Each structure stands twice: as structure tokens, then as C-alpha cells.
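Please see the structure below; I have some questions.
Note that one protein chain is taken out, while the other chains of the complex remain in position.
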Amino acid sequence: MKGDMIHMAFLLLLPLIGGLVAFASGKTKAPVVALLGMIPGFLLSLLMLNSAFADVIVYRWEWVPGYELGWRIDEASALLIALVNFISLMVHLFSATYLKGDAGLNRFYAKLGFFTTSMLCLLAADHLLLLFVFWELVGFSSYLLIGFWFQDPAKAKAAREAFMVNRVADAGLLIGVVLMITVLDLQFLSELSSQNSSFLLTLAGFGLLIGALGKSAQFPFFGWLPKAMAGPTPVSALIHAATMVAAGVYLLFRVQPILIPAVQSATAILGALTAFMAAVAAITQFDIKKVLAYSTISQLGYMVMGIGVGAEDASFFHLWTHAFFKAGLFLGAGAVINYLHHVNHHNHDFDAQDMRWMGGLRKYLPVTFISFVICGLALSGLPLFSGFLSKEGILTGAWLWASQNAASQGWWVYLISDLGFVTALLTPIYVGRQIWLVFFGESRSHMEQYDKAEPVINFKLPLIVLGIGALWFMHAINPFDAHGWHFGEILFGQAEHIESNIPLYTMILSIALAIGGIAISLVFFGPKSKKTESFSQAQGPVSFIGKLSFNSWYVEKSYDWMSVGYLKLTQVFNRIDRRIIDRIVDSVGVCTVVFSKVLAIFDREVIDGLVNFAGWISKTVGAMLTGIQSGKIQNQLVWLLVLLIAIILWFQF
Amino acid sequence: MENLLSWLIFIPFIAALVVGFIPKDKSQLIKIIALAATSIQLVLGLLLFFQFDGDTKPSLWSEAFQFTELEPWIHFKLGSIGSLQVDYFVGVDGISMPLVTLSALLLVIGVISSWKLEQKVKGYFILYLILSGSLIGCFVALDFFLFYVFFEFMLLPMFFLIGIWGGPRRSYASIKFFLYTLFGSLLILIVMIGLYLSTGSIDDAGNQINTFSLVQMMDGSFLENTLLAPGSSFVLWGSSLRYWAFILLLIGFIIKLPAVPFHTWLPDAHVEAPTAISVLLAGVLLKVGGYGLFRICYAIFPDIAIELAQPVAIIGMISIVYGGMVAMAQNDVKKLIAYSSVSHMGFVLLGLAALTAEGVSGSLFQMVSHGFISGALFLIVGVIYDRTHDRQIESLSGLASKMRQYTFFVVLFFFASLGLPGLSGFVGEILVFMGAIGAESINGVIPSWIGMVSVLGLIISAGYYLWTLQRMFFGKYWTREAAWDVKMVDLSAREWLMLVPLALLTLLFGVFPSLLLGPIENTMNFFVEHIMNQGQTYLNL
Amino acid sequence: MLTQLKDIIGDLGFLSFEISLAAGAIVILILGLVVKHKLAYKVGFIAVLLLALLLLSFGQEEVLLLGDNLQFNDLGALLKALFVFTAIWIVFYPTAENHGSEYYFLMISMILGSALMLSANNLLVIYLVIELTSFASYSLTNFDFKKKSFEAGMKYLLFGGVSSALALYGASILYGYSGTLSLSGMDFGVVENSAFLNLGMALFIGGVLFKVSVVPFHIWVPSTYEATPTDAVAVLSVIPKIAGFVLLNRILDALNVYEISWLLNTVTILGIATIGMGTLGALRQTNVKRLIAYGAVAHSGFLLAAVLIPFENGVSAFVWYAVVYALMNVAVFYLVSLFESKGMTEVDQFAGLYKKEVYLGGLVVLVMISLIGLPPTSGFTIKLFLFTVMWEWYQSVGDPLTVAYLVIAVISVVFSLFFYLKIPYQMFLRDGQNTNYSQSSLSQRVIATIFTLLVLWLFFRPEILNNIANNIKFLDW
Partner (left out) sequence: MSAIPLTYYLVLSAFLLCSGLLMVLIKKNAVFVLLGIELMLNAANLNLVAFSKFNPNLDGQIFAVFSVVVAAAEAAIALSILLNIYKKFDSSDLDDLNTMEY
């Protein structure tokens, strides 16, 4: 057992240590050093996979008096840990070239290492609080990485906004976690079991859901993910496609036993809605990364929907396959951007991420092209690619769930599965559009192009490996069996046999939708279409739906409005504080009138504060006092007598 | 070590006396003496921390204290009031021990931070040392009279430290500070006298011996049917005198804490105070308010503490949310941090009001961690202020590309303050939330929604810190005045020396909170138990 | 007749303090004719006071002397010692440089008058000693021989004259109703609640309130304090006031004030008003001495509370307060006179003085803190004790007025912060030029330090105050 502990500690901390050493070793050596940390980390994770399948690793210790925290690596954790290590390794490799020459390269690797460790710990955490800790830490490291090029104000702003949106959701998660720990006494993920429904449980469930929605960029929180594209592209591949954003799904997957039906329905609805909304948004984007970002949101929506409809095994599978092909897509996009940067080296006329300046890149970036297409087809859900397998499971699950619940909950449950299918049609459309616009046709940038754009192995290797990872055989033997995942049995046991035709219908429908989608994209965006030729002059859409799509349903805009409103509110509060509370308290504290005025005077003229104060008192305390103290002795005497007589009269009568 | 606490208190006083005899122009010597004195204090403070015995479980307050020293001070008969008994009575328990150590640490850092001071050095360090002694005295005093004396005695040095070495509006700020705190302390004074008349014992000869001993007050040795005895017949406006006494104490201490709506002195005082004094003010002085709530307000009036838990928690909640929102609107970094202190001290109030082990421990932990973090934050502002004599957020931008090490610490402490896990700020806040949200099902003194609304504080604090980071540190490097450019050098060795210990402690306590919570566990549990049990007993009288 | 004379001569033994003062006063006056050296007067003054102190006897039973005209007790003896202690320092004041022998004569007369006030038990004697004290005070007010002095002196005199005329009228009414001049023999049982008698009481007590500067008879205080030589103020603000309070207590006792609720309430309200008026009035002052004068008015309110408290702790509180009040006033007026001798009388002249006089500045802070009533000074101790006794007062009588008294007293402490700290504020927190300022001498610093240390010392060792209070055998005055 002790050996396991050390094993686990090494596994979890190696990326961080590697990153820190890389930071210390300077920017030229940093990539090598970080890789030297990552490779054994990856190997260790494979070993761990092996041992975790044999025996779950558990370690608990007292954090504060009365509370134990715990690590636990079971099969699912081990699998995802291996995945994270793998993608991280790829990204480490890729970044070495992508960020070559950047002054902050060592800083980058430190942050990357920090992220990887946080993510691994998140997966290994068993106690909810521990999970929350690393939940926050991955958010923080994501903030650091998005803001990697902080000199650019827009990027710094994007980092902040991404973090803020997450933070809002995290507040919900915190309430959920605290309720679970203190009130419901459900502290360990591995010990969750279904509970009797209660108000607090509902509240906790919604809290956890909000947290998950935030991290997995679901409606209404999805606006942060497109903004997060401000980070370096490899980072997007790792964090904003494959790993961190999947944490929300992972959390829901873990806490699924305690989610009561109301929360489950909400999960399904929000997931389906997000899948659809994001797919719509992806169709009109110009930025190569934004398309991918919305597609990520959309796919995560599938996963969340899967949890909601009770197909958590399919969701988990989709999480797994999605990690490979989406990382591949992002790295491919990174290669494209990197190439355009070179093209654009001397004159910064255009944005290297803007698809309007691309086109015809298959000639210059052949490896990238192939990998991108494979991954794109996986994303579209074409058979023989990994995405098909996992998405199938979710769609089937949704349909099954709808057919089971329609009687009890009403017709609207079908809307959820229908949205899933609509999204399945939209997905190949935007994927196709992207592939056509980027790789086919002729270059629209009118610049000198380069031939040897993929010179080094660390560029090509990740692309090739991830491209292979998007093929079906890496995940299941039968390309049409959604339950045929290699690890499915280990994780979820023997798949139940479903007495229904629905899986067959879904399969046929989704194959048709995928092919149809690609066809539509070919018609509209293919190399021959008019739109493509004039694409370099294209502006944002003008129709209402087009605008809605381009602005991604105004979710991001609404954040801006809210933040402006909030800022105004704080200004108002500030004014209240200075003008009202400051005064009121002063006056309540000592003497109602005197002090408020005193401080008014102080505010105006501090220099002579005391003197003014005295002067004011003399005026305010009144004519009476002034009369008495006028110095005219007879006046004074009159007052004295009046007072005396008044007192005597008062007490006599 | 014998008389550890007395040494802690009196070393700075002795040093102040020594400094008094050193000629004005030997400023270096003065600084060295001040540093030596506070360093000895720190060593003693650490000794205290490590020698503190956290294993004994007290069943009475009189058993809870360690390192106690009892010297009779004023003892005489006073006619019908019985005997006046004021003792030099000091000791620490789990509540005061961490705060003493924290103060000792920040006092050293304050001296280091004042090292570059050039004008009126002698006076500054005399006052500083007097302040040091009184601060420690305040935390360890177990006699109400002694506590009050130290409490008041902090005011004067502080008044002058802000008033003489402060910024342009220093006189306003110092007077405001003095006025608020004095007002609060007079409220405390009234209750102190009432408690004195109500506490004590009757000796064998039938003589009444009144006492100021906090321990006896906490253990509830009240005299029959006196003003503030539980169940006494004195009623004012429909509530018992104990009720009003609690309210007076509460106001007195939350002025110091400070909580909305008595917080407005704090931003002014902070903005005008020199860096080192800001550090002490935020790091230690505010804790005196929190400590007073623990030791006096709650421990002596457990019945009212239960009765009024909800209003207190709501004050805490409002402070958290409101303080944070007002911070967002500030342009002056120091003011921003001052308001954030209001927000963070709201957690102290909230956790305490929950009266659960988690809440109370969290509350205390929050005080300690806020000591590190806010101290560091004010040092951080000091770094910029030293270089530019400007603290406006708008005057600077893109500092991250010019001052990397500095930015590292800024990010670290900003995130520590906004409650990033792994740093100490998080532990305090999460425990407070656990206490506040869980209280409803544990002891039912406060409803859950107060805690849930307070979670907003997390979002709000992230809002202003990140926005500040973005505006000041990210983006293109730019300074409002070109002349500042040459001064924009990264942290000096002295600044490292101040920030590194705080950073390490923030990290250490963030990762291993039981280092602090372990030793004080028994005290905290006893505190909660005592309040719940005794409070119920009193309420039933 | 002869036995009466014998009694009188026998009683004179008890009066050795007063007699030596009277004789000494005359000796000094004569000395003034013979010797022109100023130092001689000072030495003479000290000698007379010390001699009187030596002849003072403590620890006696309470006695009635000269018929029942004088009532001697230990409290009186104690306070007489306090008077000597307070007065003896005036020779060290820098403002005391130019005084002639008649100045010391008047000073001793004032002390004599106050000393007799402590024991006066007869309306006639009361009238005489009040007038004796007053006349001396009126005269002392003029001793700066400036326009201001005469103006203040005249006002003081007219004001005092009217008050004493009214008091005399009141006394005549009291005499008419009781048929006796002796306080201890006074009994109005038969004619209770006559408006005319009440008028008499009010007017007569008014005469005493004038001496102790209780509102509304405090009007003379600021201008008198401002114009009078500071050394005289130090005495004037302490000795007649304390004596007046003792006398007031005796009169109230004789009139059986706790039975006459209107009178008690009136006096209580006047006490509250005194605190309020003194505090508020002081806020706007810019002249140092006027400022402290208003502060002294507020202190009268505190002392009055102690006087009104009907049990033995009230006496203790009064003694504590009186002793510390005397100490504080000696200290503060010494410091004021130091600055005054350098031409600094207005608060804003102190701006930035810390550059020249940081040590005295520190002492000023401590003394002011004591006057406000904050630790670690004896000013805090006495306020604490007084508040304690007031709590107890409330506990025993349950009268809301007593709570009001307590609350106003506490709040006034906050306000007094403002004006007492004005001078330190100017000295330390403001910048200013004091190019002409010459530093104080070492001896002056030493004296100021002694005073300040006394003020501090009694905080740490308050049992001395208690011993003093306890040694008085007859705690019921």
C-alpha cells in the first residue's frame, strides 16, 4: 500500500515538479526539461492504470480536526488520469515548437505543469472538498494560461472574464459541496448512494449542477470558453477541449447517484439546449479556434445531456473519444495558425486565426490536413471514426429515456433527443465548412507561401498520434457498436441488452444526418461555391438568425451588460458608503446632528478641521448659548435669572 | 520559559524606553534596536506557538489557559462595592495564542517595512514599540481592566503614527480613527463596569469580592441578582440588561473589526497610514476586535449570543457582500484592500455567529490568515507607493512585464485573498461557510440562507481583484508619469524578506491547516460547547 | 460668659491650620513692606503653607467648634492638605515671576477661605467664607494688569456680587423659616413646600453653585481663567471648587435634599447640563486657557455626581476625583504657563511645535489624556471609579436620571477628546514655524515630568487614593 502512495504522489506531482524545474532552467531548456518530467509521468499513469484495475487505491488523512479528506484512484480516475497525461504530453511536445522563441516559454511550462497536476489531482480526489479545491486550481491555472500573453489587454480581459464566469458557477458548486459535507454528510464521491429526496438535497444537487455547467461551459455559462481561446492554441487543446472542460461532466458522472429526477431533467434540458445553441453558433464563426470552441461546447452539451438522460456510460465514453479528436483538431488549428504566422511574419495585415485569410492549405500542411480531416470526421459522427461510437450511445440513451418518460413527464422530453439529432446534423455542417474553407480551394491571403511548413517531428507526431486516436479501432473493435468500448466492461460492467429497435433507428438516422450535413456544407462552402470565392471579403451575417448565431445567442454580450450593470451598482454602493453610511454612523454613534455635520466640514476642509468644527458647534448649538456667552455680562445675568426662575416655576407648578 | 508572556509584553516597552535615550540622529541604531526587540518578540511568539499544549481538554475556562501569570495589582476594599480586585493576569488559550504569534510576526515585518523611514525616526519607533507591547498585552490579558487598558493604550500611538507619518489627509483620518475607536471602547467601558459589579465571589467572612477577572466572568461566577447576572430582574426597555450589554459590546468590537455599518473609518485610516502601520492595522489591530468578540462578547454573554446569532450573522453577511462591492468601485488600491478587509472580516463575524466548531474555528483561522494576507497586500501596495507615490489603479498598467517577481507576489496574494484553495484564505472561508450553512442542522442558531448569500462574497472578491490585476498589471506597460519609469525596478532584497515569510505561511497554512487548527481544536470545541450549554442554562433562568 | 470664652480658646487649638494661614498672610503682607526681594515672598509663601500643613492634625473625631459654627472632620483635614499641596507649586510657575507680596497674601486668603468653607456650618460663616474666597479671587484675576484682566475681573466681580446678593437673600429666607443660622439645627418640617422657602433654597444653593461653576453659574469661568495669571488659575480652578463642593454637600444634607425631589432633580439636571455645556463649550475654543476652563466646567459636572451619590462610595469617589483633579490641573496649568511665558496662548500657535519641544509635547499628551480620562493615567482611574459608583447608584435608586447622567458623562469623554487633543494635534500633526520659540529649561522639564509622573503613578497604584479615602473616619462627610 505504501508503494502505491508513493506511486500516486509521484504521479500527481511529477508534472508540477517538471514545470517548476523547467521554469528554473530558463526558456531554452524548458521544453526539454518539462518533457523529461512528462514522459515518466505518462508511463507512471499507464502503470497506475494497470494497478488501479487490479485494486482501487485509497488514501485518507485528517485535514482539519473533524474532517478527513481522501484520495481514491479507481478505474475511471485511472483512465482519465492516463488520458490527461497523454494529451498533456502531446501538448508539451507541440508547444515546444509552437511557442519557440517566446520570452515566457519557461513560464509557460511551469503553468502547464501546474495545470496538469491540478487536473490529475482533481481526478484523483475522492472527497468533495478536495475535488472543489482542485476544481478551483484548474480554473486558476486556466486563468494563468489564457492570460499567458498578458501584454495584450484583450487577452488579459478574456482571462479575467473566463475566470469570473467560472467563479460564479463555482459559488454554486461551493454551496452544493458544503451542503453535502455538513448537512447531508455525503463527503466522499465513492460513497455516494441514492438518497431520499429532500429540499436540501435538491439544493445541493442544483449547486453541483451549476458548478458542472460552469466548468463544462454549458448554458448559461458557455460564454467563457470562446473567450478562453485567447490562450495559446496548445493550451486550448489541452484545457479547453480535452481535459478541464470535461471536469464538469466528470463531476456529474460521479455525483449522478444522488441527483434527484428534477436535477436530472434540468441537466438533460440544459445539455441538449447547449449542444444545439453552440452548434448553431459554430456555423457562422470566422475564427478557426472559435469554431472549435463552440463545437467543444456543443459536444460537452451532449455529454451533459447523456448524464441527464441516464446514459452516463456513453457520456463517459464520449468524453474519452472527444478528448482525442478535439485535441487533434486544436493542435491542427494550432499548426495552421503557426504556419500563417510565418507567412505573415513581416507584415501583420491579417489575423492568423481568421479563416477568411486561409484556404488551400492542404498543399502546404499535408500532415495537418490529414489529421484534421480524420478528427473532423470523428467529430461529425461518421462511422468508422471514434466520435460515431460514443455519440451513438448518447443519442440512443436520450431517445430511450424520452420514450420511457414521455408518459410520465409529457411530450417535451422528446424535444431533448430531437435537439440532439438536430445538433447531429449541424455538426458536420460546421466541420465541413471549416475543412473546406481552411484546406481546400486557393489561398485568400495573397502572400508568399512556404512548402516545408511542418519541419519538425514534435509538430507532426502529436497530430499523427491524435489522428490515429480518432479512428474507431483505437476504442472499439466493432465500428458500429456503441457499447463496444474496450474499457466499457471494466468501468460499467456488462452492458445491458436493450430490447428495442431504437438503437438501430438512431444509428441509421445519425449516419444519414452526418452524411447529409457534410453534403450541405459542400454545397454552401465547398471550393466551387460562390460564397467561398468571395469569402475574404465576408462580413458578419445580417439576418436575425445569422446574427444570433454569430453572436452566439448574445450570451457573451449579456455578460458584458451584466458586468457593466454590476459596476454601476458598485459605484452606487460606493456613493452610498461615502455619502450616507459614513455620515449616519458617525451621527448615530455619538450625537445625531453634530457629527454628520462635523464630518461634512472635515470632508470639505480638513486642513482646519478642528477649528471649523468648533466654529460649527458654536453656530449650531444655538443662539441660546451664543446669547449667554456673548460677553455682555448683563445678558448673561438675564439668562441666569430666566433659568433660575424657570427651574423654580417648573418644580413649583 | 518563565514569564514568557510578560516578556512578550514588556520587551517592546523596555526597548521604547531605551530608544528614548538615544540621540535623535542615530537613526540606524534606533532601527536596529526596534528590530532586535521585535525579533525577540517573534522568537518568543514562536516559542509560545510550539510549546502550547493543545492536548488538554478544558471543562472550565479556568483550566483553559496556559502560560498564566498572576500578580496582584490593585486589591482593596471599596465599601459597598465590595473589594476592588485588579490583577496583572495574563495567559493564553487556543483563541489568543495564534493571534499573539501572528502579531509578533507582523510586528517584525512592520519594522523591516519602516526601515527606509527618514523623518522623525525616533518618535516613530518609540510609538511603534509602545504599540507592539500594547497589542500583545491586549491579546493575553485575562483581566478585563488590564485588557481595557491595553485596548485603549493602542489608540494613542496609532493616532500619532497615522497623524504624523501619514498621507495628505492624515489628520482627518487619524481623528476619525481615534473617535470611532474611542466611542467603541467607551461602550465597552460601560459594560466592563457593569460586569465588574456583577462578578465575583463572597468569601468566608461574607465579604463580597468583586473582580475584573475575565476567566471568572466567562465561567459565570456572577453575584446574585446583580445588574448583569443571568436571570437578574433588571430590565430596560423590555429586555434584560445583559441583552443591552451584549449589544454595547458588539458595537464596541465591530467598530474595531470593522463591520458594516461601522467600517467607514477603516478606508480613511488605511489610505493615510504609512505602509507599516497599514500592515499592523489590517493584520493585527482589526483582530483585536475579533478577539474581543470571542473572549468577551460571546464567552461572557452566551445566552445573548444564541439569542442574537441571526442579526450578528446578517451583519457579517452584509459586510461580506457590501464591503466587497464597494471595494470594486475604488480607484485607490489601498482603499480597495481596505474595503476588502471589511469584506473578509465579515467572515469572522459570520463564522462566530454560527456557533459550530467549524464556524468558530474558521472564524479564528480567517483572522490569522487575513493577518498574513492583508499584511502582505498592504506591503505590496507599499512597494508601488514607494516608487511612484501614487496608488491610483489608473496611473499604472502592464506592470507584469516590467516587475515580474513583484507581479508573482501580487498574483499570489490577490488569489490568496479571493480564496484560492491551497492558500490560507480559502481554509478560513470554507470553514466559515461550512459552519454557517451547516449550523441550521447542527444547532439551529442561524438559518442556512445567510451562509449561502455570503457565498456571493467569493464572486465579488474575485471581481475586484481580477479587475485590478487586469488594469494595473496586465496589458501594455505604461506609467502615467515618465519620470516613474526609472524607479520601476523589481523587488529589492528587503522587500523579498518581508514578502517571502508571509507567502510561505499563506501556502503552508493553506495546505496544512491542521498545523494551526490542531493545537487549538480543544479550545474551539470547548468554546462552542460552553456557549451552547451555558447559554441554554442562562436562558432558562 | 467666661466658660464660653474658655471654650472658644480651647477650640482655637483645632483651628491651628487656619490661624497659621491667617497669621502667615498678614506676615507676608508686612514682609512686602520690608523686603523688596521677590524670592522672599515665595519662600515666605512656602513657609506659611508648610507650617500650616505641619499644624494640621488628622485622625480626629468629628467636632463642632465655636458653638456649632464650624464642623471639623478628617475629610476636611485631608482636603486642606491637598490644598496646600496644590498651592505650593505656584512659586515654580514661570508666570509667577513678578508677583508682589500682596499676591501671596491674597492667595493665602483664598486658601484660608476655602479651608474654612470645608468646615463652615452656619449661614453667616458660610457667607463670610464664600465672600472671603471670592474677594481674593476677584483680586487675583486682575494681577496681570492688562485690559483683559480688569475686564475679566469686573465681570467676575459683578457676577459674583449678584450671585452672593441673591444667595444672601436666600440665606435670609432660610433663616426666617428656621429661626436659626446653624445648618445642623435647620428644620423646615412645619412649613414644607412653601414657594418662598423653595426660592430661598434655590437662591442660597445658587450662591454655592457659583463657586463650583455649575451651569448656569459657570459663565464667569472662561474669561476669568483666560485673564488670570496661570499660576493663580491652577489654584482657583481647584481649591475653591473642591471646597465649594464639600460645602454644597453639607448644605444639601442640611436641607435634607434626598427628601426634596425637585431640588435633587434640579441639581442632578444641572450636573448633566454642566457636563454637556462644558464639553460643548470647549469645542469651539481657540484659547488654551479658555479651553481648559470649559473642561474644568465639565469636570465640575463629574464632581457634582460624586457629591450627589448618597452613600459612602460617593465620598470615596469624590476624594479620588478631587485628588486627581487637583494633580491634573497643577500639571496642565504648569505646562500651559510654560508655553504662555513664551507667548503662546492660542491653540494654533502650537502648530508644528514638536520640532522644538517634543519632550514637553509628550507630557502635554499624557496630561491631556488624563484630563480626557483614558488609560494609562489616573484620569482614567477616577472616571472608572466614578462610573462604577454611578452604576451602583442606579442599581440602588433605579432613577432614569442617574442613567442619563452616566450616559452623558460617558459620551462627554468622546467629545472631550476633540478639544483636549487640540494642542497635541497642533503640536504634532500640523506644520508651522516657531522661529522665536526658545526651549524650556531643564528644571522646567523636570518639574513638568514630576507632575506628569504623579498623574501616571496614581493609575498604577490607585490604592494610595483608596488609602487616602479610607483614612477618613467619617465617611458621611
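All chains are identified by letter, namely A, B and C, in their written order; residue positions are counted from 1 within each chain.
One rule holds in what follows: a residue touches a chain if its C-beta (ideal position, glycine included) is under 8 Å from a C-beta of that chain, and two chains touch if they have at least 3 such contacts.
This is a predicted model, so every value here is computed, not measured.
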Sole residue of C:Gly13, C:Gly179 or C:Gly398 that reaches the chain not shown, by the stated touch rule: C:Gly179
Per the touch definition above, residue among C:Phe17, C:Tyr41, C:Phe105 or C:Tyr127 touching the missing chain: C:Tyr127
Touch with the omitted chain, as defined above, among C:Leu49, C:Val212, C:Ala227 or C:Leu264: C:Ala227
Touching residue (missing chain; options C:Lys155, C:His218, C:Lys241 or C:Arg430): C:Lys155
For chain C, residues in touch with the removed chain: 123-124, 127-128, 131, 135, 138-139, 142, 145, 147-148, 150-155, 157-158, 161-162, 165-166, 168-169, 171-173, 175-176, 179-181, 222-223, 226-227, 284, 290
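Here, only the chains that are shown with their structure count from here on.
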Chain centre separation (chain A, chain B; CA means) in Å: 38
In chain C, residues with contacts to at least two other chains: 411, 414, 418, 425
Residues of chain B whose C-beta touches two or more other chains: 171, 175, 179, 183
Interface residues, chain B side, partner chain C - complex: 73-81, 84, 123, 148-149, 152-153, 155-156, 160, 163-164, 170-171, 174-175, 178-179, 182-183, 186, 189-190, 193-194, 196-197, 226-227, 234
Interfacial residue positions of chain B with respect to chain A in the complex: 169, 171-172, 175-176, 179-180, 183, 260-262, 264, 322, 325-326, 328-330, 357-358, 361, 398, 400-401, 415, 420-422, 426-427, 430-431, 433-435, 437-438, 440-442, 448, 451-452, 455-456, 458-459, 462-463, 466-467, 469-470, 473-477, 513-514, 517-518, 521, 524-525
Complex contact set, residues of chain A against chain B: 62-66, 129, 132-134, 136-137, 140, 143, 147, 150-153, 156-157, 159-160, 163-164, 167-168, 170-171, 174-175, 178-179, 181-183, 200, 566-567, 569-571, 573-574, 577-578, 581-582, 584-586, 589-590, 599, 602-603, 606, 609-610
